[in-house]
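Take this structure, written in structure tokens, and hold onto it; I'll ask about it next.
One chain of protein is taken out of this complex; the other chains stay put.
Now for chain A:
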Amino acid sequence: MTAAPRPTTVGEAGSVGKGRTLPAGAADTAPGPGKRSWRGTFGGEALSGYLFVAPAVVLFAVMGLYTVGYGFLLSFASWNGFMPHWTWVGLDNYADLLWRSPIYAPRVRSAGLNTLWVMIAVPVLTVMVSFPLAVLLNRARRMQAVLRSVFFLPYVTSGIAVFFAWQYILQPDGAVNLLLGQLGLGSLQQPQGWLGNPDTALPTLIVVTVWSAVPVSMLLYLTGLQTIDRSLLEAAELDGAGWWRTNASVVWPLLRPITAIVVLLNLRDSLQGFQTFLVMTNGGPGDHTNVLGLEAYSLAFLKQLRPTLGLASALGWLLFAAALVLALINLRALRSKT
């Protein structure tokens, strides 16, 4: 695409040039040297291209390709990380995880079920909170910048520190129970703590996940809203559509591509993410908040001498397969939009 043979500024550039021996006039008039230097440039260009990507490629080869290949092979072996040799077991790891093993298959099934709940609830709730929030925020004029920063705080600090803060306020004598008592909703208080009660632990973690997912989704909706032509909304209002109708039947359909992105981002994060779960409950109480990512992590790192490394790899690859399916749906959904 940069095939334009001669830039028009040659004369000017030549006069400022330092190391160039060819007089500006000669370069201008003679097509011969120009052509040769173009070919030379291209050869040099390929070389510099490789030089420029070399560091990234080397790092990727070691930390990316090698580890991916290693992990893939390991998923067909049994190993505890200390024995000198792997024991090849073929597809046994996959079979054990999916149906065969009486120890692991039920765990994977219950973790899969929990993951499924998270994958359903988090995207739906995130859209339900962030779309109205963005619409309201878009209306607010004066306070918009300040409020946007405030709403963004959960994203900026999303990490272990904030999850400990959540853990702190969700304790039996924590701030959430305190607040409920003050609001006269004492019957909703959780004496075991919100994360200690098996019935409330998973919903609570879902709420925390939504809380940290809302900022980015809201921001995406907000940028979408700002691209909508104002006259379109005015036309709807003139036709007698109230504020509610306008948003429900004009804005919402217009922003459907953004909803697709928000849903898919959150689906992917719900499938793969487990940090909140590891930090706040570590799967407990009694595996009620175990999810697939966490199961893979504990199979890989928390089983000491048991030969679960192959199982961990296999579970990782099952997650990868699921992520790939999501990505393909993603691609198709985005393509059908354009």
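Just so we're on the same page, contacts are C-beta pairs under 8 Å (C-beta built on N, C-alpha and C of every residue); 3 or more make two chains touch, one makes a residue touch a chain; residues count from 1.
Criterion: contacts and distances are computed from a predicted model.
With the options "Binding-protein-dependent transport system inner membrane protein", "ATP synthase subunit a", "ABC transporter permease" or "Potassium-transporting ATPase KdpC subunit" in hand, the undepicted chain maps to the protein name "Binding-protein-dependent transport system inner membrane protein" (source: UniProt).
The chain not shown here is touched by just one of A:64, A:106 or A:186, and that residue is A:64. Screening A:220, A:251 or A:267 against the full complex identifies A:220 as the residue touching the chain left out. Listed for chain A, the residues touching the missing chain in the whole complex are 1-2, 4, 7, 9-10, 12-14, 16-20, 27, 41-42, 44-50, 52-53, 55-57, 59-60, 62-64, 66-68, 70-71, 74, 81, 129, 133, 136-137, 139-140, 143, 147, 149-154, 156-162, 164-169, 173-175, 178, 211, 215-216, 219-220, 223, 229-231, 234, 237-238, 243, 261, 265, 271-272, 274-275, 278-279, 293, 296-297, 300-301, 309, 312-313, 316-317, 319-320, 323-324, 327.
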